[in-house]
Every structure is written in C-alpha cells, then in structure tokens.
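Down below is the structure, laid out as structure tokens.
Here the complex is missing one protein chain, while the rest keep their positions.
So, chain A:
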Amino acid sequence: MEDMLFYDRMQFAFTITFHYLFPQLTMGLSLLIVVFKGQYLYTKDNRYNDAAKFWMKIFSINFVMGVVTGIPLEFQFGTNWAKFSELTGGIIGQTLAMEGMFSFFLESSFLGLFLFGEKLLGQKLHFLTGFLVFLGSWASGLLIIATHSWMQYPVGYEILENGKFVLNNFSALFSNPWLWPSYIHNQLASVVTASFVVGGVGAFYLLNNQHSKFGKLFLKTGVITGLISSLLVAFPTGDWTAKNVVKYQPITFAAMEGIFETEDGGSEIIIIGQPDIQNKKLDNKIAIPNILSFLTYQNWNREIKGLNEFDEKNHPTNISGLYYAYHIMVGLGTIFIALMGFAMLQLLRKKLYKTKLILWAIIFMIPFPYIANTAGWYTAELGRQPWLVYNLLRTADGISPTVSSGNTLFTLLGFIGLYLLLGLLFLIVIGKIIYKGPHIEKQ
C-alpha cells in the first residue's frame, strides 16, 4: 500500500511538472503573439507580422508538447487515482469536461487556421483566429485552476452516506474564493515566462549580431511585459494568494514560512534558513522581525500560529520541501523585478541594447521563470498534503485499489524515458528555429 501510493504520487508529480513546462509558455506567448499581430494591424509595419509568425512557429511546437503531455494527466485521474475519481468525479469532472469542450476545441480548431490560414483569411480575420487561440488557452487555465481550487478549498458539495461527493451548487465552483486570486497570479506568472523567453531570444540576437532588427524588438517587448508581469505577480496577486492560504490553510502557511513557534507580538519574516524537522526549529536563520505579521494582516503585532500548535497528523508531509519551494518562488520573483526594473531603466535611457551585462543576464535567466512556476505549484501541492481534497479526503485514500506498484513503476519509468526524449527533441528543434531566426517577408 505504501509503495503503491508513493509511485502513484511520483508519477503524477513527474508528469504534471513536465506538462506545465509547456502550457506556461503557451499561455504567455499567445498573449504576446496577439500583441505583435495587433501592432502590425495598427502600424502596418511588416516587422511585427514577421515577429508574430516567428513566434507562432515556436508556439506550435510548444503547443503540441502541451497537448501530448496533457492527455496523460486527464487519463491518470482514472488510471492512478481511481478512488478519488469515483468519489469526486461528479464535481471536478464538471470543470475538466468543460475544459475539453470549451477551451481545447477552441484552441486546437483555430490554431490550425492561425498557422495555415493567413492567405485564405486576410489580416483581420487572421488576427481574430490568433485572439481565439489566446482565449482558448487562457480559458483552459481558468478551468484547470477552478478544478484545482476545489481541491484546495472545496465548495458547493455535499457528501453522501457512501462517501461520494455530489455537486449541489454549480456556480460556487466559479465563485470559489480560492479561484480568482490563484488564477490571476498564475496567468501573470505565465506571462513572466513568455517575457523572459522573448526578451532572452532578443538579447541572444543582439549579442550574436544576428537579426538585430528583431533582436531589439523582442528585447524591448520582453522587458516591458516582463517588468509589468513580474511586478503584478508579486503584488497584489502573490499577496492575495498568500492571504488565502493564511485564512483557509493556516497550517500550510506556517510550514511555507518556516514558523515552528508562535511568537508573541508579531511574527518575523524568514529570508534564509534550513528547517530542522526533527527538532522543530529553523537553523542558520536570517529574519526581519514583525514584517510577516504586517504583510499578512497589515498589523505589526498580530499573532501568526506556528506549526507546533497543530496536530502533527495534519502537518504537511514534506515541510522542508514546501518551505524551500515557497522561498525559491518568492526569491526568484524578487530577482525578476530587480533585473527587469534595471533593464527598463536602461531602455528609457536608450542604453539597453548596448548594456552587455543585462543582455547576458536576461539570457541566463530564461530557465528561472520555469523554476519559479514549478516551485509555485510545489508550494500549492505540497501545502495541500496530506489531503487530496482539503480536510475531507486523504491522499492515501484516493489511489486506484487494483493497480499494483510494479505496474505503476513500469509506467513511471516509461514516462521518464519518453519525456527525456521529448525534452531533448524539443530543445533541438526550438534551438534550430531560434538560430535560423525570423523569416523576412518582402513588402
């Protein structure tokens, strides 16, 4: 039983972490492509159209990766989490089915038109198809996060005698207080990823003295959207989500922040430190007094409960992992703001394209929004443990009763091998497209 649970969790964690590397770029990039295409319609400057077309190529390959790695997730609810699906399918199945019907059809139908239909459709309609692809991908983000929010903070349900969860209020799924802050935060974070990718490719062209015209355009766009989205990710949306956690999952919040003891007269904010779970304390800590109480409650002296006040059997199962995930996300978020802020300053002073240090830094930072996004999801998911549906259904009670651990390990290894291959191919192909650069259409 123990190792069945372990492999089921590993497989889900591995496959979803890999999946989310792609949709975050899909969602962010679809917005930037719409922006490029819109600028083209507005200015009639071909450079923008070429830029949109260039990013579409990358988008389409990234999209396919998202599709093929997304289908296993939906299947896994049934294959590996059968008990969970049986008990809650009547509720979370709603939002998942809506995702398929409303967003995936929209996205995949119009993507074909957007990729192959420019000549057939004319520019205005072509812009419209691009916009619909964007809408589809953001709708899919909304519906998946609505599903996820229900697991974090279940609403609109009733539990029958046989343990089944049944829906009794459909609209509650969408007015869930967990949903909107989480959704907006997450979408902005996907724009951060896309901004660093677009800006990073621009910086690469400039440093390499290649396609400089596009290099400047990409870098400028990346820096502008990157600064805006990094700021909004931290404040107000990061703040909103953190407040939800304090309110609805105080024990998770204590673990995220690394607070073991409740402090009288306001909690400190921990910048650095290593949790020592055995002795229930934090080693090597650097902290600033009272800030955390202020950030959470706008009150310097308000008390925040520490982990030691809660029953140990409801503690998150991986406190150190949760603590690091959260601190990595927030730490990186701070660095993004600093870097993009500095780049913006140079842009305004018209020195950006020559400041090599920033160009190098932006290229070097391309992987980090991916890390921050992943860390954010680990914060959310490790924080939910040991619950599958918060406070109602334990993770251990959700797995498929008949699938033995040997079978799960077999498929897990298969996924690992296959995804390593996919990742490698993806990098090769994308690298080639980036190296070749945008294709310049004659007037």
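Keep in mind that, in the parts below, a residue touches a chain if its C-beta (ideal position, glycine included) is under 8 Å from a C-beta of that chain, and two chains touch if they have at least 3 such contacts; residues count from 1.
Here, contacts and distances are computed from a predicted model.
Looking at the choices "Outer membrane lipid asymmetry maintenance protein MlaD", "Cytochrome d ubiquinol oxidase subunit II", "(2Fe-2S)-binding protein" or "Phosphate transport system permease protein PstA", the name in the UniProt record of the chain not drawn here is "Cytochrome d ubiquinol oxidase subunit II".
Only one residue from A:K83, A:K216 or A:K243 touches the chain missing from this view: A:K83. Residues 57, 60-61, 64, 67-72, 74-75, 77-80, 82-83, 85-94, 96-102, 104-106, 108-113, 115-117, 120-121, 160, 164, 166-168, 170, 400-404, 407, 410-411, 414, 418, 422, 425, 428-429, 432-433 of chain A touch the missing chain (whole complex, contact as defined above).
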